[in-house]
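The structure follows.
Entry: chain A
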Amino acid sequence: MAVEHVILNSNEISRALTRIAHEVLERNKGAKDIVLVGIRTGGVYLAQRLSRRIEKIEGDAPPVGVLDITLYRDDLDTRSATPALETTDIPFDMTDRRVVLVDDVLYTGRTIRAALDSLIDLGRPKEIQLAVLIDRGHRELPIRADYVGKNLPTAFDEKVLVLLEEAGEEDRVILKRAVRDA
Partner candidate 1 sequence: MSDPLEKILIKGGRILDPASNRDEVGDLLVEDGLIRELGPSIKAPNDCKTIDAKGKLVVPGLIDLHTHLREPGFEYKETVATATAAAAWGGFTTVCCMPNTEPVNDNQAVTEFILEKAKEEGIVHVLPVGAITKGSKGEELAEMAELVAAGCVAVSDDGLPVMNSQVMRQAMNYAKIFDVPVIDHCEDLNLTADGVMFEGEVSTALGLRGIPASSETVMVARDIELAELTGARVHLAHISTAGSVALIRDAKRRGVRVTAETCPHYFTLTDEAVRGYNSNAKMKPPLGAQSDQAAVRAGLADGTLEVIATDHAPHAADEKEQELDCAPFGIVGLETALPLSLRLVDEGVLSLMEAIRKLTAGPAAVLGKKTGRLEIGDRADISIIDPNAEWTVKAQSFKSLGKNSPFIGWTMKGRATAVIVAGKLIENALSSTG
Partner candidate 2 sequence: MTLKRKDILSIADLEREEMDLILHTAESFKEVSMRDIKKVPALRGKTVINLFFEPSTRTRTSFELAAKRLSADVINISAGASSTTKHETLLDTSKNIQALQSDYIVVRHHSSGAAHFLASALHCSVINAGDGTHEHPSQGLLDLLTIKEKRGDFKGLKVVIVGDILHSRVANSDIHGLLKYGADVHLVGPPTLIPRGIEKWGVTVHYHLDEALASADVIILLRLQLERQGKSFFPTIREYSKLYGLNRRRLSLADPKCLVMHPGPINRGIEVTSEVADGLSSVILEQVTNGLAVRMALFFLLSGGSRE
């Protein structure tokens, strides 16, 4: 048994992304030199949405790259199964550009650590910033996000699911809590 709560609905996700787009532009003084890199898979859809929003505001869409962090994970040894490897596709040179790394949920920070290591092997960006839709806390590494859609205090046994249209779902963010049978 599990109890589900909708944390963000479609409109709220949309507003959060619009706000993040504005914050990115404000902090970087425009879209020049900005590239977006989404972490597979949820982060990629969000990066594409951010790119379109920035285009609406500024007229130019920043390029979007796709990052698969599998080969940089620190838990390959301990997981019960090898995670699937997908292609990393960063079709632009990151040198001297500001990379906004995009992910759906920020949790322990280990995924972001892997992504940072991977990005640094792939090029030498001027700066890396982090945008996430949900920050659920419980960091295990000294990592924080520059742009957050929603801060959501959670317990360990809860799950945060970001469901998006691109993956065939209705846009929403769900908090799932396991409930023991009475």
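On how the list was made: all candidates are chains of the complex that A comes from, given by their letters.
The criterion applied here is as follows: contacts are C-beta pairs under 8 Å (C-beta built on N, C-alpha and C of every residue); 3 or more make two chains touch, one makes a residue touch a chain; residues count from 1.
Just so it is clear, the structure is predicted and the values come from calculations on it, not from any experiment.
*Asks:* Identify which of the numbered candidates 1 or 2 touches chain A in this complex.
*Replies:* Per the touch definition, chain A is in contact with 2.
*Asks:* In their shared complex, at which residues does chain A touch candidate 2?
*Replies:* 68, 70-73, 76-89, 117-118, 121-122
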